[in-house]
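Note that one protein chain of the assembly has been removed; the remaining protein chains are unaltered in position.
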Amino acid sequence: MKKQLHVAARALLAAQRWILFICCALVVIGLFAQVILRYVLGTTILGLNELILIPTIWMYFIGASYASAEGTHISADILQVYLRSNRAKVVVRTIVSTISLAVGLILSWWACLYIQHSLDRPGTTPVFGLPLIIVQVAVIVGFILMTFYTAVELYRTIAQLKSDKSATLPNSVANYKTEG
Amino acid sequence: MLLIGLILLIVLLALGVPVVWTFLGVAVFLVISLGYDPNFLLPYGYSQLNSTLLLAIPMFIIAGKLIERGGIGDVIVKWAEVLLGRIKGGLGVASVLASAVFGSISGSALAALSTIGSIMFGKLHKAGYPRGFAAALMANASILGLLIPPSGIMILYAWLANVSVLAAFLSTLIPGLILTAILSVVTLVYMRSESARRVRAGEPDFTQLNPVPFPQVAREFGRRTVTGIPALVLPVIILGGIYSGILTTVEAAAVAAIYTIPVGLWIYRQLKVRELKDVFVEGAATTGVVMIMAYSMMILSRIFTMERLPDAISSVLLSISENPIVLLLMINVFVIILGMLIDDVSGVLLVTPILLPVAIGIGVDPIHFAAIIGVNLGMANVTPPTAPLLYFSSQLGKAPVNEMMKPTLVMIGVGWIPTLALTTYVPELSLWLPEVLLGYSPM
Partner (left out) sequence: ASNDRDGALILRVAGQNNDQHPNTTELRKMAETVETGTSGRVRMEIYPNNQLGDYTLMYDEIGQGTMHMGLISTPTNLDNRLEIQFLPYLFSTYDDIDRYFTLDSVLGSQLREIHRKQDIELLGLFAEGFGGIATSVPATNPAKMGVDKDVVLRVPEIPITAGHTKAMGFSTVSMAYADVYQGLQTGAVEGWTGGHPLVNYLQFKDVISHYYQYNNMFEATHLLINRPTFQTLSSADQQVLRDAGETLTKNSFEISSEAEVKYRKKMADEGIEVVEFDEKELKGFAKHTQQNVWSILDDPGQVAMIKELADEMGFDYSPPSS
């Protein structure tokens, strides 16, 4: 069971890496193409900007959730730096993860409401008339994944708290990360 | 309720809750306690993220990562070295100068530190520089990466303040040059006195690493410029492209990213094809960190605006004093204190929506305010307890943080604070270039 979970987690992160790579490459290429079209071919594609927007928003939200998995979101680690006892550090981390998880759950719920609202009032992009929902879905996917990784983090700190072998505290879910 | 919200904000940040969850947590608290319908918040954040200007941030992040791997830092360092290698303390000054030059192609201090720092630390240690001083110097100098245009912080500011990003970039350039000069002088003075002390104490003095003999400096400089051309073209592409109007800010960053790929792969041969995916993934993940924070802050600041928080702050400040000098002092002190607690990105996201309306209300031009915020929050990166660049530099330069503290405090005292004071009270420093180059007319 545990092994299967590891495999699933690894597959999820690998998928996120591919999404990030593809979105990021599409955005860079799209912007570069815009310059080439303007100066080399003397033209523009009406609506190129709204096309670039799609991978952009996906990159933002999948990137944010990937950073949750890696534990690289910015925080003020004052207490982690200045607290002496390892146990106190783990306690603080448990509190932090609990608060983060609570906020994450509320935001995931709000994201559901948001998507429902968007489905009720379907909007489209101005030039190509693409449904906006294909971009907005990134918001809910991002929040659910961020919340999920926060829950994993909380699970780990609690396990840590119970066993209290603080010497080998894993830093984050990043341990699942595939190489390369 | 707003006050409780602000206190909650500080408490959550201090506890170490990630900034994104802090911003959103406070937003959740305010929405519930003030009885707002939460339905508008996510669409609002989304509509704000949907900005071409903002896209310049990931593009600069990715260009920065490619530049970091592409061997372009070496070229800049070698260039600065040949000029300054013969002077006592020259290697330290070369580090400052290299950071400043690197600043003209990179949008962040972290990129400057990891690129220039990873090359310079070895050299500085070999030459006998004290590790604490070297690490402190690199941390402080790397902030030139965000004061010299382009700058990720200024892109965020321009986006939040709805002002010209080109003008915002230029506003911190002169303060950045002032800081370059001060940090150089600090290095020279420090190294001379340290050298004298060592000689008196009979300790080994600094060595100079293969200084180029004086008569050959010009020729060697020319040679290194030629081999460096592919790298030194980058500032021309980025800044030249933006300020000539040929490229928009976001396009310039994308062109720089694309340009760096062949240069790194085939000219300097430091980048490997199989690394490209990693670079993009890392860049996108860093982007995600910044953007989700921007998104969260938008949600929070929407509530602040609806509750007229800037008006409330204005009236509190104005009840203390109506003198602009005193008011600007108060704003600066507030931002300095906040900056001890948070990093520059969170800082600009938090401070701009709340304090810019206040600043405009007391007659401060938004581009002048850009420079004040830029310098103040630049410094926030090295003011403990939250001082990301200090800690990163300590790791990179293998120096204990406590040995970095004294030199850092000196640099804050004689470098940052005077630069901040000049920037605050001499608006021409930030407004002159935008006026001359862009025809900007201050309010």
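Letters are used for the chains, namely A and B, taken in the order the chains are written, and counting of residues starts over at 1 for each.
By our rule, contacts are C-beta pairs under 8 Å (C-beta built on N, C-alpha and C of every residue); 3 or more make two chains touch, one makes a residue touch a chain.
Computed from a prediction, not measured in an experiment: that's the story for all the values here.
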item: Contacting the left-out chain in the complete assembly, out of A:Q80, A:S108 or A:T125; value: A:T125
item: Option touching the unshown chain, where B:T22, B:Q48 or B:S314 are the choices; value: B:Q48
item: Residues in chain A touching the chain absent from view; value: 38, 43-44, 46-47, 49-50, 117, 121, 123-127, 129, 132
item: Where the missing chain touches chain B, by residue; value: 36-37, 39-40, 43-44, 47-48, 52-53, 162, 166, 244-246, 248, 302, 305-306, 439
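By our rule, only the chains that are shown with their structure count from here on.
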item: Between chain A and chain B, centroid-to-centroid distance (C-alpha), Å; value: 25
item: Partner chain B, residues of chain A touching it in the complex; value: 17, 20-21, 23-25, 27-28, 31-32, 34-35, 39, 49, 52-53, 56-57, 59-67, 70, 72-82, 92-93, 95-96, 99-100, 102-104, 106-107, 110-111, 113-114, 117-118, 136, 139, 142, 146, 150, 180
item: Chain B residues within the chain A interface of the complex; value: 12-21, 24-25, 28, 38-39, 41-43, 46, 49-50, 52, 55, 58-59, 62, 246-247, 250-251, 254-255, 257-258, 274, 277-278, 280-281, 283-289, 291-293, 295, 341-343, 345-346, 385-386, 388, 391
